[in-house]
Each structure stands twice: as structure tokens, then as C-alpha cells.
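Sharing a structure here in C-alpha cells format.
Here the complex is missing a single protein chain, while all its other protein chains stay put.
And now, chain A:
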Amino acid sequence: MSQPVLDVRDLRIALNGDPDAQVVKGIDLKIHAGETMCLVGESGSGKSLTSLATMGLLPSVLKPIAGSISLGGEELLTASPRRLRQLRATDMAMIFQEPMTALNPVMRVGQQIAEVLDAHSSMVGSDRRKRVLEMMEHVHLPDVARIYNSFPHQLSGGQRQRIMIAMALVLKPRLLIADEPTTALDVTTQAQILKLIRELREEQGTAVLFITHDMGVVSEIADDVTVLKLGEVMEVQKVDALLRTPRTQYSRDLLKAVPSLIPREPRPALADAVPALETKDLRKVYATATLFGGKKETVAAKDVTLNLQPGRTLGIVGESGSGKSTVARCIVRLIEPTAGSVQVSGTEIATIPQAQLKPHRKRVQIVFQDPFRSLNPRIEVGESIIEGPTNFGVSRADAMKRARELLELVGLPASAVDRFPHQFSGGQRQRIAIARALAMDPDLLVADEAVSALDVSVQDQVLKLLDEIQSRMGIAILFITHDLRVAAQICDDVMVMQRGAVVEYGPAGEVLANPRTDYTRTLIEAAPGRHWDFGAFRPVAGVEPALG
């Protein structure tokens, strides 16, 4: 085969250049023109550092101490900053996870693409504009003349990521590095962006280094896969071979942890129990006064009616802006519902004023998405857990005893009560947050994207924990998620929302297996890797997926 575009050999990166503090421990990578190499691994695996080292963008405390990175035969680790600057955009380019922060918010996007041309070519005036518009059409942006003059905030997330891709590819670099480019996007947008990257790679013969933690995305886009763990290469395989016959235990565990899209067996509904949660025509409208005394109304949740029995799990699924979190926050009364009723174990709580709400607070507890922000960093874990019970008159000693039991219930040592949140990993903190919610003995637990920020293996454990707690304590769980796989694994019933309205509501098996509406069908079809049953190491029966 011809010379690889990117050839990384025995790359070692260490904190402060100290050989005993290596964070990347000898990584090898080879990518040829027109190929996509996926770097897969959980947080801390060194996948992003490898890409930053290639671009010459490592933070100054991290230094490459050994190895080589060569781009088309040219060594990058020893290249001068000036040379690296020339190479960026012309020979290698990078796109990032969050296109909103990667674009300049006060500059028209067309000009931002033109700026790349200014820095690296001698194109001027109308030629330049023509080239930019051409590139924008290339990434399938609609109405390019208008978008040329738009600011980033006027575009959708998918459009912004297309602009980023246009910027990266306008000079036809030989290597494109994509660092989790679709992680912040909705599934339907993600599917479009993945398709675009595939298409451009074929057209321009670009070599793509694609970094992701999502096995579904890997199955959609990769030719070859390198699995990393804690800075070391676990294995390198063709994607099909990796998914069918992973060679290492680590890869097998990673694949097994991917939740299956095939819904779980529904549990029998209790016949005559009082529903843990019942909402009727729940509605939330945000009104903003306009300059001339008028009112502009945004309906964030429209007539949501649901019913959740004790011991069961209802999933609310939808893309960003669908209103799923609004519903959750209305139910917990973190925001005020505009109309409708919310009954928790038979008590109406939607109309109780904030000041008299306290006695009802303990019935509903919430677990948030980001475990790094949902625990007060200055307070010991034990203190955080007993805050709720002591608010309701439980003595400190009793509450602390219960906190220790709860920590053991969620799989942490009881001694964790004396530690601070920063001494725990993301998954452990989420366990603490769950313990804090359980300390109140709630009837209803609202999990607002509670596993979305976690690595897939940790996610798997937290889902199992929730399941176990539910069967032991019989609480009802309202599970808000954008991830259909997670919903399929944990929910008895599923509600699909779009732009504030309920699109479909029914048993998970029905909704996910035989969707009745186009929107649900689109969502399911956009789920990456839906043709693979990762845990079984084979394609879903009857479908032979096209890889790459």
C-alpha cells in the first residue's frame, strides 16, 4: 500500500515531561488516504491528547517525550510553530465537539470560512467568495447566500457543525481530525453529519481520524478501529472484525456495555395501585414582553398527560428543545407549570404555592445530568446526603446512619461520608446523587439525563443500580433521555416528545418496535449502529449492515 497520510509511532505524552507520569503510553496509528480510523475509548484513554499532539495544540503542561508523528512523511513533533501553522488547514484540519464555542460568535460565518482562505491562499474578492459559497453548498447548507451573512447563533447546531466542516475542508487537507463531532448533536442531525463526513472523505480522498466514545457511531463511520484504554492501545482491527470478534476482554466489555435497542420485557402493571405520578394537560408557556407591550409566547410543554404506576419506569424521549426537561422540572416544581395538574401519589402539587410546598418535596426527588455540578463541591458527601432528611426533622445521627447504609446500597463504601465530591469519579458521584435522592424515601425519582454524561460502562452500571433499587424499593422512575438505547433498556413505557408536544405514548415494546408516527420512526432510524446487536457481537437478525 502507499505511504500512510498519518503515521504515529510509539507516541508518549507525559505530564510536565516526567516519564513516570505518562498519560499516553506508546500509541501507534496509521491512516491512509480515503480511510477513516476511529479512536475509541472511555474518558482518560488519551484519545483527544493524541489528536491535539498531532495538531501541535497540546496544553503546555503536557509534553510529548518520545515517538514520532509524521504527516505525509513530514515529522510534526519537531516541526517549528511556524511550520505547524502553515500545515494546519492546508494539510490537516480539526473539527470539535461543540461548534458554538469553536466559532467566533461576533463574525459572520461566511467570513470565518473566508478567513481560512486569507491565511493560506492568495484568493481575493469575488473568487474567494465564490469558493466559500461553493464549499458551503458542498456541505449541503441550504440557501448559502443567506447563511454566508449569518452569525453562528442564528444557525442550528447541525448547521454550525457543517460550517466547521466547511472551514476544515475548504483547503482540501489530507487529514481531517474529528474530535467527537456529533456528541453534542441530536441523533437525526448526527446521522446527517456522519453521512456528510463519509461523503466528503470519498470525494476528496481525505484521511479521517475520528474520535468517539460511541460504538454506534463507530459502526457507522469507521474503516479501522483503534481501541485505547488509559493511554495504551488495546487492539487495532477492521471495524467488522472488531464488532464480531473483539480480541481483548476490554473491547468485549465495551461492546457488551452498549445498551441494546431491543426493548426490555415489560413488567406487569399493578392493577389498582394509586399512580405514583399522574399529570393532566400539563402546560408550560414562557412569555416574554415585547417592546410595544405585546407578548411573545413560547410553548415549552403542551398538554402533557401521563400516568406512572409505582415500581415502573416511564421514559420521556426527545431531541433538544422537545420539552422533555421542562416536563421533568415542572413535576419537581423547579419551575412553575402554567396550567394543568400534577398529582404525586394522589396529591395535587401543581397548584400549591412555593412556600407551602415543603412537605411535598420529599415525595419527588431528582437526579441531574452532570454529576460534577449536582453535588456542592465544598460539602462532604455525608452532609450532602443528610441535608434532605434533616430538613424534615430527622436527627443528624439517624440521618448519618442511614446515609452510610445508602452509600453501601449504591455500591460505595460507607466511609465515603467523610470525603468531598472531587475525590470521586463521575460514575461514583452519580451514585452519591442517587443516594441523596433515596435518603428522602421518595415515591417518584426523576432522572433528568442521569446517565448521559457517563462513559458507557459506567452508564451500564448506573442503569443496573437504578433497576435494582426500583425492584427493591418499588419506587417509580421518570427517566428523561435523548438516547433511545438507554430508554429501550430501562423503560416500561415510553413517551416521545417533539417541540413541546407528545407525539407518541405507550409501552416501550410498542413504541420502539412498531412506531406509529413518522417522527418516532425517524428517531429510531437515526440511532447510530441500529443494525448491530453489540452485546451479541453480530448484526441484528435479518439485516446485513453496510459498514463504513
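The rule is short, and it goes like this: a contact is a pair of C-beta atoms (placed from the backbone, for glycine too) under 8 Å apart; a residue touches a chain by one contact, two chains touch by 3 or more; residues count from 1.
In the analysis below, contacts and distances are computed from a predicted model.
Looking only at the UniProt record of the hidden chain, which name from "Iron uptake protein A1", "Peptide/nickel transport system permease protein", "4-Hydroxybenzoyl-CoA reductase alpha-subunit" or "3'-5' exonuclease" is the right one?
Of the names offered in "Iron uptake protein A1", "Peptide/nickel transport system permease protein", "4-Hydroxybenzoyl-CoA reductase alpha-subunit" or "3'-5' exonuclease", the absent chain's UniProt record gives "Peptide/nickel transport system permease protein".
Among A:373, A:396 or A:521, which residue is in touch with the absent chain?
A:373
Quick one: say which of A:114, A:242, A:344 or A:458 touches the chain that got left out.
A:458
Among A:216, A:388 or A:515, exactly one should touch the missing chain; which is it?
A:388
Need a quick check: the contact residues on chain A for the chain that isn't drawn.
Its contact residues with the unshown chain are 42, 229, 249-250, 253-254, 257, 332-334, 358, 361-362, 364-366, 368-370, 373-376, 378-379, 384, 387-388, 391-392, 412-413, 416, 419-420, 423-428, 433, 436, 440, 457-458, 461.
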